[in-house]
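Left out: one protein chain. Kept in place: all the others.
Presenting subunit A:
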Amino acid sequence: MTIRQHLRAILATTSRHYTIASSPPFQFTTTDAGKLYEIPKADYDRLNFNKMLPLALTKQFGTIDECVTMIRPPLVEVSSYMKTARTNFSSLRLCLWGRFGTGKTTTLNQAVHMASSEGWVVVHLKSVLSLTRKVQEVDMSTYQPGRINDPMRATEILQLFKQQNTHLWKRLSELMTTKSYEWTKNDKTVEGKPLTDIVEMGLSAPYLASDCVGALFKELRLHASKGEIKLFVGIDDSNSLWGKTLVKKADRTKAKAHELTLVQHYKNFLQNDWSNGTVLLVADQKEVSDARDSLTVPLYTPLELFGDEGFDFIDPFIPIETSIYTKEEANTIFEYYKTKQWLATPGAKDNTGRIQIAELSGYNPFYFERICAFV
């Protein structure tokens, strides 16, 4: 055997057994499904994916030091619907649904990256549950009596919006407000001021932030409809917009979700009155599952999770189901983990290990990754 043959043999054994997609995310087609692609580090940081993605996944990305995810059929489906966005066509509502761990949140984040890298303005919410169940301090709305503001969360929303759209900030500052906003007697944003002023106003005065979020969202919808920007709205755990809250009112009763200002602002994206954008919702079983009960397997279809009221509200929408890995997908991700030493023990790396990991996880992406993390 010559040296060249030797080298070729070595190369053959060390070459990758997975394929990396080369086209930009928005151009993915069904033939790309099952391939891997990388989200650049700069985009990962700008979109704050370290906080937006599930904890287990960010730990893996941190250790491997790159954000490589798989193109799965739901992502291709989302991108194909996003391509239909235009001014004379009402915004589409897409709803991701599926079993626990099958990639609803990951697909949402991938879609956010896809939209952002195409120059769309992105409004991204990690979880509606943070608006309804993790409210730290409240004050009553002055704009609409009976509404409950959440200044801390509203500030966070504005901050995230500013961070995720940094690369479009110049473009956003060229967009002008369509009407005057009188926040208080002293604080005003008159008509024809840059849109970014509303964000800055909310960030500098947290007690105005909740109203600023509403005004910002409304202006974004108007400008999208005019065709000046394209708007992508991603709302995780969106069935909680009609869920129960832990916010207590003055009379010690629990507030309803529709009484919360921020919930109302996000619901306004689900109307048919704007165009040139896409709303991606996630129906998640967190809302209905009991943390103390690990045995019951809750229902997971949009009708059950949104309830009658929520379902009627978002209807018509396009359901997109996420599912467990196929055998080929599991093999691809296994080869990737093997190359990146995410699989550490020798027993896990051979064929028997591959089959056992896949069967033990039931081909569920979440369990698959978790088992690979410790074998």
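Simple rule for what comes next: a contact is a pair of C-beta atoms (placed from the backbone, for glycine too) under 8 Å apart; a residue touches a chain by one contact, two chains touch by 3 or more; residues count from 1.
Keep in mind that, in the parts below, contacts and distances are computed from a predicted model.
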| item | value |
| --- | --- |
| Protein name, per the UniProt record, of whichever chain is missing from view ("Integrator complex subunit 9", "Exosome complex component RRP46", "Ubiquitin-related modifier 1" or "28S ribosomal protein S9, mitochondrial") | "28S ribosomal protein S9, mitochondrial" |
| Per the touch definition above, residue among A:P74, A:G101 or A:G310 touching the missing chain | A:G101 |
| Positions on subunit A where the hidden chain makes contact | 99-101, 294-295, 297, 324, 355-356, 359-364, 367, 371 |
